[in-house]
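The other protein chains are all here in position, but one chain of the complex has been omitted.
This part shows chain A:
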Amino acid sequence: MEMETRMKKRIRVEANTEPSESPFEALSEEILFLILDLLDSNPLDKKSFSLVSRSFFAVEARHRRSLTPLRPELLPFVLSRYNSISHLNLTLCPYLSDASLSSIASLLGPSLRSINLSGSRSYSHRGIESLANKCFNLEEIDVSNGVELTDEAAAAIGRMSKVERVRMGRCKKVTDLGIGCIAVCCPNLKLLCLKGCVGVTDLGVALIAVKCRKLRSLDVSFTMITKKCLPAIAQLPNLEDLCMTGCLGINDKALVTLKQGFKSLQALDMSNCQNISQASVSSILQKNPSLHHLNLSYCSPVNSMLSGLHGVFKLNSIKLDGCHVSTDGLKSLANSCISLKELSLSKCSGVTDEGISVIVAKHKDLVKLDATCCRYITDLSLAAITSSCASLVSLSMESCTKVTWEGFRLIGRHCPKLEELNLTDTDLDDEGLTSLSQCQNLTSLKIGICLKITDEGLIQIGRSCPHLQELDLYRSIGITDKGVSEIARGCSNLETICMSYCTSISDESLKCLSNCARLNTLEIRGCSLVSSVGISAIAARCCNLSKLDIKKCYEINDAAMLSFARFSHNLRQINLSYCSVTDVGVSALASISCLQVVTMLHLSGMSADGLAAALLMCGSLMKVKLHVSFKPFISPVLINRVESRGCMFQWLNKPFQVQLESSEVWKQQSHDIFVE
């Protein structure tokens, strides 16, 4: 794609010399649209495209359907250029006034089909009303996090009669009345998210179920609903996805007394419903034969979730995170399900080798298995898993400390399709890592807190896993520049790498990693050898960099900030605590137009005035973490002003602590905490 663009650029240069006979004028709009269809991966490509010529510019403007603006101030100009936008994502605009929404409504009018306002809290129902009045083709609206929105806003959404998907999570002031307006006026509603709408009760949800018969997906997580609305929900003919996370009003009685099951339900999420137990589970499964996905995470820490299951279920995926699961429970699950594809037993107590063996022996199609923190499983389980589940794609065995190198060797030998592997906090060593390098399809490898691994193993991974996109080496202290440079050479698709507290890492690693052009997340917390030289190399060559954690990289100074300001236009989130950055660096950082989250604790070189200037300058900030000692030195007027733009301040009072703990000590401490 880039080649194509570069070629065009070159041609453009030639074209400019002979403007009258530009070959591009001959290309029809359809052809240009086809080219543009293929340019989706990199946003910068389209920019280059539109700069080719005046007609290319116009064609690109006409072609664009979705837009994610970084700043709301320029919206009128942007929208007057792209006036056929149908999907507008405003999540990156923390400050959206009613007037902005009015102007958006006026400019886009009926062409707007989807709008996402979930990043802002500063608009009110009046803005939504202007959208409702003018954008009457709107099909999707997301007003999540609008904690100040009232029933009036819901009523305004109700006036969008064509709306099909409404997300209003955390709209805490919306009550049944507002939901009632939506229910009555939006007969086409297919998706509704009421997550965390604590003002909504059974009445509103039941009315939704009565009026919106086309509803396919309903999220009533963290609301106060009880069994009263369940019969109405069960009557919905098309409901496929129901999420009731954290509904404490739902108990065994509600589910057991429910006369009929949900008609067409496929996915049910009941995680964190702490008042349900094994009785509900069997009732749900028996009444809903078409259920494919069931999430019972953190439902009941005491009862054994699966004991006494009878019947035949079509379940594909079941999540039992945090529940007590006995061996008998797993046996009955294995016997009653036809074909399990995904099983999550993360943090389940009571999981044994026998239980795992029974499951995998019966369900050989298992694709995803999560056994995080199942501390009692050993190599026996791994032998069973690897011998039966050849199609395993994702395996998580974080903190399974009893598994030895024998087990890892089996994974490498028998699971060639493995793409995601999490072996954080295990006894993995170089030998194991070498055998894991046989899984050549790996895209995500998490081998943090594996104190035994060294460059030797990592080099093998770098040589044989070219598809790796995510690598986590958190506190794997045996890793040095040598291993990382091999990874950077072999895994050019790398997007995320975490090397926090790998204290041997230096600028050399970063220089090598700068070859990975897709890198967007870099965590090198506590790598005290890294200096501005290395990080500037990253900034200059990894233009997609959006998340950066350089806490306690004491050598990094203003020079790095200046190169960020110059190159990293996509930087959204940065943590530069303890760095040697001064006012100059901070104000340079503030010039990055889309910076949203900044953590600046214990910056010795930063003054209150410098901070104030940076805060004023950086208009896109959504969240700033600062040390509480700065608070008295910044005028409340300034704080109010920044807050009114949609920025949140978080004043922390962490003690200044330069010394790094050794990773061995840290690991021992964290294990002690767990045992307690």
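Note that in this section contacts are C-beta pairs under 8 Å (C-beta built on N, C-alpha and C of every residue); 3 or more make two chains touch, one makes a residue touch a chain; residues count from 1.
Going forward, contacts and distances are computed from a predicted model.
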| item | value |
| --- | --- |
| Undisplayed chain, where the name is taken from the UniProt record, one of "Vacuolar protein-sorting-associated protein 25", "Zinc finger protein STOP1-like protein", "DNA primase" or "Very-long-chain (3R)-3-hydroxyacyl-CoA dehydratase" | "Zinc finger protein STOP1-like protein" |
| Omitted-chain contact residue, chosen from A:Leu67, A:Val210 or A:Ala361 | A:Val210 |
| Option touching the unshown chain, where A:Leu44, A:Leu67 or A:Cys185 are the choices | A:Cys185 |
| Identified contact with the non-displayed chain, of A:Arg121, A:Lys134, A:His292 or A:Arg475 | A:Lys134 |
| Contact footprint on chain A, counting only the chain that is left out | 73-74, 76-77, 80-81, 83, 95, 97-100, 102-103, 105-107, 109-110, 125-126, 129-130, 132-134, 136, 150-152, 155-156, 158-159, 161, 176-178, 180-181, 183-185, 203-204, 206-207, 210-211, 645 |
